[in-house]
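Excluded from the complex is one protein chain; the other protein chains are retained at their positions.
In order of appearance the chains are A and B, and numbering begins at 1 in each one.
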Amino acid sequence: MAIGDLAFLIPLLPALAFVLTFFLGKKLPNGGAIIPIAAIATSFVISLLITLNLLQNPGEVITQSYSWFAMFNLGILVDPLAAVMLTMVTFVSLLIHIYSVGYMSHDRSQSRYFAETALFTASMLSLILSDNILQLFISWELVGVCSYLLIGFWYQKPAAATAAKKAFLTTRIGDVMFLAGIVILFSDLFKIFNGTIPDGVFIMRFDEIFAHIPELAAMNANILGMEVSHITIITLLFFGGAVGKSGQFPLHVWLPDAMEGPTTVSALIHAATMVTAGVYLVARTFPMFIAAPDTLLVVAYLGAFTAIFAATMGIVMNDLKRVLAYSTISQLGYMMLGLGIGAAIGAEAVGMSIFHLINHAFFKALLFLCAGSVIHAVGTHDMRQLGGVAKVMPITAATMIIAALSLAGFGIPGTIFGTSGFFSKDAIIEGAYLFGESSGMWIPYVLSIVAALLTSIYIFRLIFMTFFGKPRTDYGGHESHASMTIPLSILALLALFFGGLTSRRFNDFVSETFGNNFVNMNIPELAEMGGYHLAAHVGHEPVLILWMPLIVAVAGLLIAYLIYGLKVVNMDNLVSRNNPVYKLLYNRYYQNAIFTDFISVKIIYEGFAFAVRSIDRGFDWVVNWISDVTIETGDSLRQFQTGVIQTYATAVVAGVGLLIVLIKVIMEVI
Amino acid sequence: MLNKEITFNPMKILTSAYHFFRPRALGITVAFLFLAVLMVSVFFTSWPSVDQLPQNLEDPSNIEGIGVMIFTDFVVPFEILSIVLLSSMIGAIYMAKGDDAQ
Partner (left out) sequence: MIPIELYVGLAVIIFTIGLYGFMTQRSGIRMLMSVELMLNSANLNLVAFSSYNADLTGQVFALYSIALAACEAAIGFAILMTIFRMRDTINLDSFNILRW
């Protein structure tokens, strides 16, 4: 039996673990953590075997699909893209689950935690495995629900409940766009088939969708006097969904607030599952994106802007986890940028972006778990109260520094020496350079290189403030338990070496996604349809460009060291409420004021909700009126039931008398 | 008391009649309606009957005939009736004795 036949077990086992843990968890030690751990470990082994098999036999893409209803199907598709994602998700999720055993050991709702994380993992895995867009959407929504449950895990805390709601509603905006895209896609495909779909053709399956890209591109809609191709609309709507899920610029507001959940949940959301879903969606439907004029440019610009936008806010945050949250947004921006530059380099962009996604998963999970370890031991996540933690928690400090190096992107260009983050981020920045070179649009490159500098500054600021210097307050810290440090060490090894070992191979492997027996796309041809001119491969840039990311990374490290390590610059003047720039950044560009206080409260709540409420009141009145009349009628009618037998007798006699008279009269008339 | 003067006061009679009928108006109406209906039915129906009532001048009683019928044709209802009577008697006594039955 081929290992591919077991692919369906990958999401099924965690889902089963969810059911078991949910019902039996309370009776087992550690909240039944062993069930999801075992399930996800099995899934990991299966995914790893599938990936290795695919590496050796590139053609053996696993496709299974079963008719669901009408022209829809349920199925699984494991191509290189899905395989690496599966392996990464199961692996990171497994480590986080093991780590959680220690981290959540004091929580009373452990079993609920493990059940929900198992469901979360299961939904994400089924999202990755989907071979049609409808199934992907269902899993997408499931992921959203689970994130709601997990962010609001400590629902007793009002902040957590609010954050959960915010996350759910914000991503929902994206979800609605995604759904709208699916609906348009469906109706277009239906039109292409002239409404008669042959048996065995499932029109929402990716191969079917991709096969009809030329027809989709030929359809035009007239929006505000502009001729817009349908494929542009669809891809923009899909990207809207990805913006919501992956925390890109206008819809990123939920991500920092999502820190209200347990730190392990943050690690799970930010590293392995939720936020990567958006990137995965764009990568999965990349042939559509590259065939759509201008969509990829939007992706690139928005990604680059998000990268720098979030990085600036990361610099001023004082909360350990919030810095990491903004870092996640920034890195997701990089991933989107990586996809966007597919406009210049074609399918290789998917490889680069997913490569960064995987590396990011490793070092971001590591960063979060380290932060969790610090928080668990010290009991605070305000960096101003920390300092000198490295002395009491050497393993955590060491692993966190490795993660920071990886995030900042330290490595020597042209060799295999370097952290994982270096290889992937470098590739994206160089891709952005090529993008600028071929199209003349340099803004993404400039933004990405500045963001790289800022990344380095904020992450080393975090390191210096937390782990070095003198303790600023008294705290009793101790190194965490082995169940927490071992996952940290494993992740640290990966964050250091994974990129270097796989760099070139990985790109080629993932780029094969769109050239196999299931989906066979001619990417350059599609790019022509979208009006893009593909450049040559990465690696022909000037030397300065190759070294630039490293230079800015080192520069960031030095700046952070000077300011926060040696304190040569007195920050007190700069960091004050009177400094307008600091104020702007600290208040996060007043997004809260704009999004929450203005748009949500003023427009949605007070304006729109009022109108809806008035209509609702109208319906209420009608409904209440009907019920009132019924109640009053009944009230008066029930007075007939006096409970006195004479009354009933009287009524019977009177009734009989009247009946007889009536019959008599009728008989006479007849 | 006996030689209480009887005076004829129409107003007083009407008033007392009103006070008598007022609370019973519904009952009286219904009863009269029923009575009227039945009376109409009774007097406008031709009931089957023999032309001449049987006359036996030596023994005008029909007790013997009834007794014979009870113990021949209708003996089963008679027995059942005896059981009904007995059980109703027991039930009535049980209920009427009340709490001090024990």
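To be clear about the criterion, contacts are C-beta pairs under 8 Å (C-beta built on N, C-alpha and C of every residue); 3 or more make two chains touch, one makes a residue touch a chain.
Keep in mind the model is a prediction, meaning the values are calculated, not measured.
For chain A, the residues touching the absent chain in the complete assembly are 638-646, 649-650, 653. In the full complex, chain B touches the omitted chain through residues 24, 27-28, 30-31, 34-35, 38-39, 42-43, 47-50, 52-54, 62, 65-66, 69-70, 73-74, 77-78, 81, 84-85, 88-89, 91-96, 98-99.
Definition applied: only the chains that are shown with their structure count from here on.
Distance between chain A and chain B, defined via averaged C-alpha coordinates, is recorded as 90 Å.
Residues of chain B touching chain A in their complex: 26-27, 30-31, 33-34, 37, 40-41.
Listed in rising order, the residues of chain A touching chain B in the complex are 650, 653-654, 656-658, 660-661, 664.
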